[in-house]
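Heads up, one of the protein chains got dropped from this complex, but the rest are sitting where they should.
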C-alpha cells in the first residue's frame, strides 16, 4: 500500500516536472525540472523492482548528461529578453497541436496496456545488476552493439571537431 | 609523481618541528629599546617640558595626526597649549621624532594600544608627557640654544660665546 502510494506520488512528480520542462520560460529552469523528472522516474524504476536501472538513471542521466546540458545552457547568458521572447512563443496556437497528438498517443498507450495487462503484473520481480548484464549481452546484444557504434561515431566526430587544423597550429 | 610524494613526506615531517609562533599575550616578543611604538613627550633635567611647540612634528607627520597650539610663558619660553595625537591615525613611522629639534618627542616600545572606542585613542599632552628624560638624559634645549629667556640672556648658554658687538671695531 505504502509502496503504491510512493509510486503514484513519484509518477505524479515526474508528470508535473515534465510538464514544467515544456512550459518553463527559462532554459535553465526547464533543464532543472527535467532533472527532477528523471529523479522521480528513477524512483519509479526502483519501486518497480529495477534498482540497478534506477541507480544508473541517476548516475548517468541526472548526474552526468544533464550536468553537461546545464553546463552548456549556463554559458548562453540568458537575459530577460530571451525569457520574454520565450513567453511569446508559448502561444496556445503553438502548443495545442502537439498536445492533441500526444494525447492521442497516450490514449493508445492506455488502451494497449489495458489489452496486454497480464495477471502476474501486480507482483514485483527484482531485476538486479546480474540480470541486467545477462540481458544486455544476451538477447539485446545487437542493440548494445548498435548503440556502441553510435557512441563511437560520436567520439570520432568529437575528436575530429576538436582537432587542431594543421594551418592553425602553425 | 615522485617529487610530489617527497613533498608530502617533507611537509608531514614538519609536524615534529619547533613552532615559530610567539604565544602573544602570555609570551611577549622582545622589543628593542629603540623600537618605534607609542610617542611620549619627555622633560628636560629641570623637570620642564622639552616641547617648544615649533610645529615641525606636525609638518613632518605623513598622516597629519599631530595637532598642537603654541603659547608663550611670561619667562619667554614657548610651550604647547595643547598637544594632541590621534593614535588611530598614527603609523608609528618616527618622522616626528626625527623632526623634533628638542628631543621632546621620543618613540617607546609600547605598542599595546587597543580601545573599544576610537575616541579613546586621541591622547592629550597629559597622557603623553612622562616624568623622565628618555633616551637623551641631561639635554636641555634652553640651556644649549642661544635664545634669550628670562634669567638667561643671549650668549649665556653652554658652549656659547657672548654675542659679538658689531658696532665695535675691535676684533
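Chains: A and B, in written order; residue numbering restarts at 1 for each.
Please note the rule applied: contacts are C-beta pairs under 8 Å (C-beta built on N, C-alpha and C of every residue); 3 or more make two chains touch, one makes a residue touch a chain.
We adopt the following convention: contacts and distances are computed from a predicted model.
According to UniProt, the chain absent from the figure is "NADH-quinone oxidoreductase subunit H", selected among "Peptide permease", "Dihydroxyacetone kinase subunit DhaK", "ATP synthase epsilon chain" or "NADH-quinone oxidoreductase subunit H". Among A:3, A:22 or A:67, only A:67 touches the chain that is left out of the view. Of the listed positions A:16, A:30 or A:56, the one in contact with the omitted chain in the full complex is A:56.
Where chain A meets the omitted chain, the residues involved are 28, 32, 35, 51-52, 54-56, 58-59, 62-64, 67-68, 70-71, 74-75, 128-129.
Where chain B meets the chain that is not shown, the touching residues are 4, 7-8, 10-12, 14-15, 17-21, 23.
Note that only the chains that are shown with their structure count from here on.
Taking each chain's centre as the mean of its C-alpha atoms, chain A lies 77 Å from chain B.
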